[in-house]
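What follows is a set of notes on a single structure, which appears directly below.
One chain of protein is taken out of this complex; the other chains stay put.
The first chain written gets the first letter, and so on, giving A, B and C; residue counts start at 1 in each chain.
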Amino acid sequence: MGKLNIDTDYVAQLAELLQRTGLTEIEISEGDARVRVVKKPAPVYEAQVAARPAAAMPHSVEAEVATANAPDAAHPGTVSSPMVGTVYLYPEPGADPFVTPGQTVSEGQTLLIIEAMKVMNQIRAPRSGRISRIFVENATPVEFAEPLLVIE
Amino acid sequence: MGKLNIDTDYVAQLAELLQRTGLTEIEISEGDARVRVVKKPAPVYEAQVAARPAAAMPHSVEAEVATANAPDAAHPGTVSSPMVGTVYLYPEPGADPFVTPGQTVSEGQTLLIIEAMKVMNQIRAPRSGRISRIFVENATPVEFAEPLLVIE
Amino acid sequence: MPGILPIKKLLIANRGEIALRILRATKEMGIRSVAVHSTADGNAMHVRLADESVCIGPPSAAESYLNAAAILSAAEITGAEAIHPGYGFLAENADFAQMVIEHGFIFVGPTPEHIRMMGDKVTAKAAVAQAGIPTVPGSEGAITDDETAFATAERIGYPVLIKAAAGGGGRGMSVVHARSELAAALRSTRNEARAGFGDERVYLEKYLDHPRHIELQVMADRYGHVVHMGERDCSLQRRHQKIVEESPSPVITETERRAIGKTVVQALEKLGYLGAGTIEFLYQDGQFYFIEMNTRIQVEHPVTEMVTGIDLVREQISVAMGHPLSVTQDQIRIEGHAIECRINAEDPKTMIPQPGKIIAYHPPGGPGVRVDSAIYSGYTVPPYYDSLIAKLIVHDKDRDRCIARLERSLAEFVIDGIPSSIPLLRAILAEPDFRESRYDTGWLERFLAAPPGS
Partner (left out) sequence: MPGILPIKKLLIANRGEIALRILRATKEMGIRSVAVHSTADGNAMHVRLADESVCIGPPSAAESYLNAAAILSAAEITGAEAIHPGYGFLAENADFAQMVIEHGFIFVGPTPEHIRMMGDKVTAKAAVAQAGIPTVPGSEGAITDDETAFATAERIGYPVLIKAAAGGGGRGMSVVHARSELAAALRSTRNEARAGFGDERVYLEKYLDHPRHIELQVMADRYGHVVHMGERDCSLQRRHQKIVEESPSPVITETERRAIGKTVVQALEKLGYLGAGTIEFLYQDGQFYFIEMNTRIQVEHPVTEMVTGIDLVREQISVAMGHPLSVTQDQIRIEGHAIECRINAEDPKTMIPQPGKIIAYHPPGGPGVRVDSAIYSGYTVPPYYDSLIAKLIVHDKDRDRCIARLERSLAEFVIDGIPSSIPLLRAILAEPDFRESRYDTGWLERFLAAPPGS
């Protein structure tokens, strides 16, 4: 059985890295050698406090929006609102919508309009792709960073 | 089957490293050798609340007593004070103490006196054995449940 | 000042929020504090914040907070000069007060004689009646003939209550609304009493069918000065447990307040009372009827503190030291409105106590909000004692604003891990009867028996 050598500098270096990066665990293996350092995350407690008052309090618009969109908001193709305002899906009343789910769009194409301070702001596609989902409805308010639609 | 060797220096070194780096776990394996040291994370929330206000506040008699005696209070042979009062180790000033460390006592033998409400209460040995430690000093106050001495 | 007995160290013979309340007063007065506690309360807030603490016994109150010998021993070994009993436990135990004094300590409260006098309902009623405080009118003794019954009923006014002398707990009583019903009711109650208790003697007493519970806060010093600090309306009760208290009472006029205040002050001057006290009345149709006197600080004292600006616990300790009252009657003003809500660790529906661990605690803040509580996040409410865990007291210019402030404060209040009475309190506050002050001592039980949604 071979003697185990501790490279304290090595571990300390990893610890420092852990600290700096905010990671909770580092594991490095090379051949049959393996080093793993872990730093347990802080409790536990905050989650409960954070969750409970919100539940006990009146629902906010934001909380509802967040709940409804949270799963999709994480999608890498999500286009979020760059401003607070009212979203319009049609160039004018009675017209066809700018885009519909399933449609393919090219970069720079107008996706929808957000009216803020009486100004109509065209929101353009940041990349080409297929519209897989539209979260917002016509003539409804949107917040900053609220998911608008997904381009896949 | 090879004998398991514990390299205490090695483990101590890891423990020291753990302490110094603030890590909670270190695991090192090389070939079929593997060492893993863990230090449980600092207590969960309530313990912190419990600890901090006390630390920030003036020390209480109780806290000091608890700190001094806590490890021994858990000893199964500990005799605790059944009342609040003033403890006396001697039957009268100038006399020999009722008991001394190392002495063997028999069940029912007077160990010390606790004065409460001007009444002298003889505290008797609940079992026979050897006095291994006396925690209290003569003519000092004791609380309810405060460890007095240990009979082994 | 001559006759002053300075208190440098005070022992707090209580636990929970009132122990913390007394502790806060000692800190502000520069008095060192000694907390006593059972083994179940080693982590209690007042123990942590006290200058010294002494464990006095096991969890059982009988062996700890009611253990007079242990408490006196704790005072002796710590060198405290005075003992504050709080409320409950030994607060109205005349023997304890006597022992405290005999052992050379200052008892923060009235004399043992006054505690004893007021501790017995019969002697208390007789003493205050003689001192001029109105009591519930009734027959002098047992009524044996109809003539005396008619005359008595005429004198005290209908409706009257016929009570069997040997009865109790609601048995052997009947209410008579008019003269025409009296003779028959007397006969049947006597028969019932004879059959039920083997004793046919009955009494007559005025019957109050929609009384409010109104109590007057008083404070007296060693120099014969007595002041009152207005009333508290504590009509919202369940099984005689107060839930919501307010000051001033929404049904008392300034004239009534002055009149009953003057009566009470004069009576206590006659009796030579000392310290804090509360005279409890039933109030109906403009009349006050004495129930009992509490010879201690009350749970609901903060509402009086909020409307008068007077620190009652500080004043208690101050007069116990021999200082004269810090205020005269004409300096006491009732300003704005204050309401206290008692928050218990209990199921809000069944009101069954639910001790346990508090995972999250966040009290409300902002203007006009006071919280008296000894709990904190991570604290475990022990199962051995009272379920009161917090008092929320709110002050504002008038009753409507006070209720609005109370509602927003209750909505902010977070107590997690155990159920609390906060939902019940919010439900009560939402009731039109409460908002319009239409409630008597029976209202809450009726509300709980048949809530509007049922």
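Following the convention adopted for this analysis, a residue touches a chain if its C-beta (ideal position, glycine included) is under 8 Å from a C-beta of that chain, and two chains touch if they have at least 3 such contacts.
The structure displayed is predicted, hence computed values, not measured ones.
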Quiz item: Just one of C:224, C:365 or C:383 touches the chain that is missing; which is it?
Solution: C:365
Quiz prompt | Option from C:181, C:412 or C:431 whose C-beta touches the chain left out | solution = C:412
Quiz prompt | Contact set of chain A toward the excluded chain (per top definition) | solution = 42-43, 45-50, 53-54, 57-58, 60-63, 66, 83-86, 116-117, 141-146
Exercise. Over the whole complex, note the residues of chain C touching the chain we left out.
Key: 20-21, 24, 27-30, 49, 302, 305, 309, 311, 335-336, 360-363, 365-373, 376-377, 396-397, 401, 404-405, 407-408, 411-412, 414
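FYI, only the chains that are shown with their structure count from here on.
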Exercise. Compute the distance, rounded to whole Å, between the mean C-alpha positions of chain A and chain C.
Key: 56
Quiz item: Approximately how many whole Å separate the CA-defined centres of chain A and chain B?
Solution: 53
Self-check item: chain B: positions in contact with at least two other chains
Solution: 45
Quiz prompt | Touching two or more other chains - residue numbers and ranges from chain C | solution = 377
